[in-house]
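Let's look at chain A:
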Amino acid sequence: MLLSVLIFLPVLFSVMIVLWPQKSSVRHLALGFSLIEFLVSLVLLQRFDPSSAALQMAEKTTWIERFGVSYFLGIDGVSLMLVMLTTFLTPIVILASWKSIDEKIKGFHAALFILQTAMLGSFLAMDAILFYVFWELSLVPMYFIIGIWGGSRKIYATIKFFIYTMAGSLLMLLAIIFMINLTPEVTGGAMSASLLDFYKLKIPFIAGDFFTTQTLLFFAFALAFAIKVPMFPLHTWLPDAHVEAPTPGSVILAGVMLKMGTYGFLRWVIPLFPDATEHYAWVFIAAGIIGIVYGALVAMVQPDVKKLVAYSSVSHMGYIVVGLFTMNAYGLNGALYQMLNHGISTGALFILIGMLYERTHSREISKYGGLASALPLYTIAFIIVTMSSIAVPLTNGFIGEFLILLGAYQYAPAVAAISVSGVVLGAAYMLWMVKKVFFGPKGELVRAHPLQDLNIRELAVLAPMLIMIFWMGLFPGHFMSFSTTSIDHLIKNKHNYSLAVVSTSMKSLEK
Partner candidate 1 sequence: MIETNIFTEITANHYLILSAVLFSIGMAGVLVRRNIIVLFMSIELMLNAVNISFVTFSHYFGKVDGQVMVFFVMTIAAAEAAVGLALAVAIFKRFKEVNIRFFEHLKG
Partner candidate 2 sequence: MTADTFLFWFLAFAIIAGALGVVLMTNPIHSALGLVLTMVSVAAIFVTLQAYFLAGVQLIVYAGAVMVLFVMVLMLFDLKNEIQAFSRGRIRGALKIGSVGILSGLIVGAFAKALIANQALGAKGSLASTASTAVGAIKPLAENLFFNHVFSFELLGVLLLVIAVGTVALSRSKGGTHDRN
Partner candidate 3 sequence: MSHQVLIAILLLSPLVGFIINGIRFRSANYLLAGSIATGAVAVSFACAVMLFVELLGLPAEQRRLTVSFFEWIAIGNFKVNAGFVVDQISSIMILIITGVGALIHLFSIGYMHHDKGVTKYFSYLNFFLFNMLILVLGDSLLTMFVGWEGVGLCSYLLIGFWFSDSAKAAAGMKAFITNRIGDAAFLIGIFILFTTFGTVNLHELNALAPAALEAGWLGTVGLATLMLFIGATGKSAQIPLYVWLPDAMAGPTPVSALIHAATMVTAGVYMIVRLNPLFVMAPNTMMVVAIVGAATALLAATIGLTQTDIKKVLAYSTVSQLGYMFLAVGVGAFGAGMFHLMTHAFFKALMFLGAGSVIHAVHEEQDIQKMGGLKKYLPITHLTFVLGWLAIIGMPPFAGFFSKDEILWQAYSSPRGHMLLWAAGVIGAMLTAFYMTRLLALTFWGKSRVDKKIHPHESPFVMTIPLMVLGLLSVVGGWVGIPHVIGEFLGHVPNYWESWLAPLITKLPSATMTAHSATEEWILMGSSVTLAAISAVAAYIIYVKKEGVAAKIAQAAGPVYKAVDNKYFVDEAYFAGIINPLLQASYNLWQYVDVNVVDKATYKITEIVRGGGFIVRSLQNGNMQQYAMYVVIGVVVALSYMLVG
C-alpha cells in the first residue's frame, strides 16, 4: 500500500489545491503537502531493506486482464534513490517558485503534483503498460508548465519538447505491445505485461544482423530513453525547453525527468536485451562521449546562463550514459549516483539562476559582472554548486564522475581518455561563466538594479541542496548502500535477470 499511497497522494493534493477556496494560502498548502509526501517517502526509505536485491513492497492487482496488464508496483535499489530525489526536490521547487510564479498559482501547483505522481509512477511501475502510462502522463503537466509559465519562446519550446519525447516513446509502445504478444511463451498461454515476465523472455538475437527481434526491440526502447536523456544528437529539445521553462520546470526537468530516461536504460533496456546491449553498447558509449565533449564545448559559447547549464546537462547526462553502458559495477553505480548528483547540482543551478532572474530579469551572461560583491551569499552558494557540478572532490559530483570514468576505463581506456576531457571542459565553461557573472567590474545589470542578497526563504531553498552536495560527497556510502545490492544483482545475472518479489501485504501475488 505504501507505494500506492506515495504515488497517488499527490493526485489527491492536486485536487485539493484546485478546490482550495483561498488563493493566498495555496503556496503554503502546496509546500505542506509536498513535505508530507517527502515524509511518506522517508517512511519508505526506512522500511526498505538494502541488503536484498528483490522487488520490495510490491503490490499487484490485475488491471486489464486480457493483456495481462496489472497494477504492479515495486521498489528496489535502482528506483529507491530516484524516488527519494523526486520527493526531495518537489518541496524545494515549490519554495523556490514562491515569488517567480505569480499567476495561475493553483494550476501550477496542481500540475506540479500531477507531474510528481507521473514521475514516481514511472520509477515504481513494474508493468510495461503501467510504466508507459506514467511515462507519457509526465509529459502533459510539464508541457503545461513550460507552455503557460514559460518564457518568450515557450510555445516553440514546449511543443518541441512534447513532440520529441512522444515520438520516441511511441516506438517504445510498439515494442511493448510486441513484447506483450511474446509473453505467452513464458507464461503458458496468457499475455502478460509484467516486467518480471518480460525478463523471462528469451528474445532471439543474432550478432551483426540488425533486423533481429532483440536488436529492433532494443533500439525501439533505447530511442525513447535516449531522447529523454537526451543523448547526442537527439538533445536539441533540451536547451530550448530549459531556457523557456520557468525555474521550477527546469529544476524538475533536469532533476528528475531526464533521469527517467537513464532509469529506463537501467530498468528496461539492459536487463531485457542483454545481448543487444552488449553488442551495441559501443553505439551508446560513443554517443555518450560525443555528448560529454559536445555538450561541454557548446556550453562554452552560450550567451545565456540557462542555456549554458542546459548544455552542461547534455554533457553530464553523457557521463551517465557512458557509465550505464560500461556494464560494470563502477560504471553502473557511478551512473546511478550521478543521476542523483545531477538532479541536485543542476537543480540547484537552475534555482540559483532563477533567483538571479527574479532580481534582474535577464540571463544574458555579458550583461552581468561583479555580482560577487553585490550578492556575497548568493555567490558562495553558486560557487559551491558550481564545484559540485564540475566534480570537485568532497562534493557529490566527484564520486559519480570518478566511478563512471573508472568504469569507462575498465570498459576501454580510450573511452575514459576521451571522457575525461569533460572534466577539463566542464571546469572551463562553468568557471568562465562564474567569472563573467560574478567577478570583474560590475556589469550594467548589476549597476542598474538594487540587488538584495539571499533572504531566509531562498536560504531555506538552497540549504538542503548544499547539505546534500556535501553529504553525498563525503559519505556516498550512506546513499549507495541502498542500490549496490541491486546493481550487483544486475551485473551478476545480466543474461539471466530476474527479480524476486517481496511483498508486505499481498495475497494474490504469484511466484
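The definition used in the following text is that a residue touches a chain if its C-beta (ideal position, glycine included) is under 8 Å from a C-beta of that chain, and two chains touch if they have at least 3 such contacts; residues count from 1.
Inclusion criterion for the candidates: all candidates are chains of the complex that A comes from, given by their letters.
These figures come from a predicted structure and were not determined experimentally.
The listed chains 1, 2 or 3 are all part of this complex, yet only 3 touches chain A. By the touch criterion stated above, chain A contacts candidate 3 in their complex at residues 160, 233-236, 239, 294, 297-298, 300-302, 328-330, 333-334, 369-370, 372-373, 376, 380, 383, 387, 392-394, 398-399, 402-403, 405-406, 409-410, 413, 416-417, 420-421, 423-424, 427-428, 431-432, 434-435, 438-442, 474-477, 480, 484.
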